[in-house]
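Worksheet: one structure, shown below.
Every protein chain except one is present and positioned as in the full complex.
Naming follows writing order (A and B), and every chain is counted from residue 1.
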Amino acid sequence: MKDPATRLEISPDAPDEAARIRSSRIATIAIVGAAVVVLFLVGWLTTPEFVRWANLRNIIRAAAMIGMIALGMTFITLSGNFFSLSVSQTGAFSAIAFAYMLQWDWPLGLAIIAVLAGALIVGAAQGGLVALGGNPIVVTLGFGAALFGLGSTLTDNKTIRTGSTAADWMGTARPLGIPTQTWAFIFLAIIAAVVLTRTRFGRNVLFVGGNKFAAAASGIRPSRVAVQVFSISALAASIAGIFLSAQFSEGRLDSFTGDDINAIAAILVGGAALQGGEGSALRTALGAVFIAALENLMVLRKYSFGVRKLWVGVAILAAVSLFNYLRSRARTT
Amino acid sequence: MTDTPVAEAPVLSMRGISKRFGHIQALDNVDFEVRAGEVMALVGENGAGKSTLVKILAGLYRADAGEVRLNGEAIDLGGVLKSEHARIAVVQQELSLVPTLTVAENLFLGSSRGAAWRGPRRVGEDAAPFLERVGLEDLDPLVSIEHLSVAERQLIEIARLVARDARILIFDEPTAALSEKETDGVKRVVRRLRDEGGSIIYVTHRLDEVFDLADRVTVFRDGRSQPPVATGELDVDELIHRMLGSRLEAMYPPHGTTRGEVIMALENLRGPGLEEAVNLEVRRGEIVGLAGQVGSGVSDLLRVVSGTVPPFGGRVMLDGKPVPPYNLGASIRMGIGYASSDRKKDGLFLGRKVAENLTAPSLHLVSRGGWLLGARERAMSRRVAALFQIDPGRLGSIAGTLSGGNQQKVAVGKWLGPEPSVLMVDEPTRGVDVGARAEIYGHLRDLAEQGMAVVFASSDVQEVLGLADTVVTFFRGKVVSVRPRQETDTTTVMREITHRTLAKEAS
Partner (left out) sequence: MRALRRITPITWARAALFVGVFLIFSLAVDGFATKNNVYTIFEGFAWQGLAALAVGITIIAGEFDLSVGSAAAVAGILAMKFIPTLGLIPTILVVGLIGMGFGLIQGMLIYRLKIASLVFTLGSLIGLRGLAFMISGENTVVLHDLEVAKAVKRQLFIFSPFSLTTIAIFVVVALFFRYHRYGREVLAIGGGRNEAVAAGVPLARPLVIAFALSGMFAALTGALSSIKSGSAQPQGFEQLLLPAVTAALIGGVSLFGGKGTALGIAVGALTIRFLNSGLSLPGAPYYVVTLTTGSLLIIVVLLELVLDRPELRNRLRLRRLQRAMARELRSS
């Protein structure tokens, strides 16, 4: 039965609103960018070591690792599947697998492809379970633990040295003075941004996250998208793992401990909506820089481990509350 | 009709009620009353104000003017609690039963009566008398709701309100989704509650139920009320006349003349919500209007044809080729566009730009090898926007900021991107104001003139007759008649979609 209140118009188009919405989109990026700038300013003013070139390189390197993982996970978040708790184990497992393959004298290219293929399969499996209706948090929690257990069993909880210099250039080269990992991070950020904005797949991801039913009604298959985004996330974590392994010439199970949380923090601080459909690769990348810089600054200022963790938690809650508020204000019709 | 004498003074009396939404007067100086031990039917076309009145009684809206008296005393119905306190209860259309709880637990859900500590068996025993009163005495109160039919759930909703000791019960389209036998069950409960002295307000489109069940009937039309009449003093045609009056609708474009060959044929199509196989032919340039109330099968038919739900049997032929069932992607690519009635749920991406919404079903046409071609996308969104006269300046706006009418234009218009041969729309002007409605009708007629076949479903009789070339009427999941517009009129359509006996005659 139709209620006249729904059948008949209540509010006309809101011209000012449109401008406000557009500006709120810009506002989100501006806020994240501003936060990074402010952080760097604060660092510069209070802690001289912060802005030294060597330190900035450390920040970027840390941001690169977190960022690569976060960029991959961004696809999961944007599609409305929250996050993945298996990324750090995927990265660590990839690092170990890569180290093993180098140990066995596999050609570099083959090793990389094999590790990436394995990650793809693991990611697709998780995506498949989620496509069937599984809760993404629980599914990835289980896979992460299984990967950790498997990795520990295979390595007997030891560190695996690559014993080869084949991959050293990946880990330590500095084309144009910038470490390879950073190049990879920048590259991945660009690719992710392009995929999300300029490809059909990227549009599908944003649609599924924005409104799963409308996406299905437009002929998009949310279950296929689920498999795809979880595969991407695993791939990205795997790439980070390969780089880490190359850099230190070894693979360790605890290589990425805590980085899953850092990646999630980067995504949330970057303003992505947890329920999906809103967010961008660029913002996640900025978020990763912010988290890395924040951690770095706090270490330089001799904040204890506990205090640093506390501040990261506060940063997440503050960011999420702020973006929630902005979104609800902008959405009032 | 009851034999027991009914008290003359009304239990609930509403006088001079007015309610405005923006520039729409939903209720204009309306009077309404109901007595103890009586079933008062409330009828009227969509938009007549019935729903608004119900919401005011439930405490969800506050009237702008007028007074409400309960047993002679003026009361204030602002707020759900006050309405509960007045022992007014509404049986919802969207059920409020939690699927993981038992019958008894659902029955007492949300009520703060009784002891807090009460074991499930005791709760089951407490529930038994109320279940008995709604005719569910054989139902095990400890069974989970998941296993119950829609009708049984409806009865439990009623039992819940009885348990809360409501004296004025409002039924809002209670039998829309029910079979005939199940409807009888609901009617038995209504009669019993009435005989026990309760006041029942029965809002319905099913006029046969009005005469079967109600003592008196109040007709609403265009936000105004008519004095209540005893049901024994009218017949169906008189009632329909009072509901519709004689209105001139100037908003419909002139009917079309071009008619081409058959573009889509439904052959023995069966599916959920359809009691019988449907056979229908749609021609190029033709606008087919499916008239039917909620639960009549019109929406279900569109869902099956579009590929949203799988059919039980039969097939859809498009331009002589069979359409793969239950495959939205294939249907879209073959040339069927379908806009559902609930655009907020699955018709729009409210958080994304209008331009992106407009190209959503056409991504395969504006991309090559997975790559979105910006120029092509922009061109398509501009073209589609022009077809429905959507302001091109708003293409960059977020869809959620548009008015209802413009949102509907986007939700329907986007289907023109893939240039379908058949466009299907469920409730084309739901939530749309008068001005935008005329626009949408004009656009649909233009599309038909250019050779597209348009099939739309609507519960608004005027809309069907105003826009369609061919009128198909539905009642309870069955097609009642298929007629050219000239061979039917409002009264006939209204009878066919609301009156059981006519459906029986037709079959």
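Rule of thumb we're sticking to: contacts are C-beta pairs under 8 Å (C-beta built on N, C-alpha and C of every residue); 3 or more make two chains touch, one makes a residue touch a chain.
Being a predicted model, the structure only gives us computed values, none of them experimental.
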| item | value |
| --- | --- |
| Residue of A:30, A:117, A:150 or A:299 in touch with the missing chain, whole complex considered | A:150 |
| Residue among B:105, B:215 or B:377 touching the omitted chain | B:105 |
| Interface with the unshown chain - residue positions in chain A | 82, 129, 132-135, 137-139, 141-150, 152-153, 157, 261, 264-265, 268, 274-275, 304-314, 316-317, 320-321, 324 |
| For chain B, residues in touch with the removed chain | 80, 84, 92, 94-101, 105-106, 108-112, 116-120, 142, 160, 310-311, 315, 322, 324-327 |
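The rule is simple: only the chains that are shown with their structure count from here on.
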| item | value |
| --- | --- |
| Distance from the mean Cα position of chain B to that of chain A, given in whole angstrom | 44 |
| Chain A residues within the chain B interface of the complex | 1-14, 17-18, 21-22, 198-201, 203-204, 206-207, 210-211, 213-219, 221, 277-278, 330-331, 333 |
| Residue ranges of chain B in contact with chain A within the complex | 21-22, 24, 26, 46-52, 55, 93, 172-173, 203, 205, 223, 294, 308, 328-329, 332-333, 338, 340, 345-352, 356, 360-361, 363-364, 367, 370-372, 374, 394, 396-398, 400-406, 429-434, 436, 459-460 |
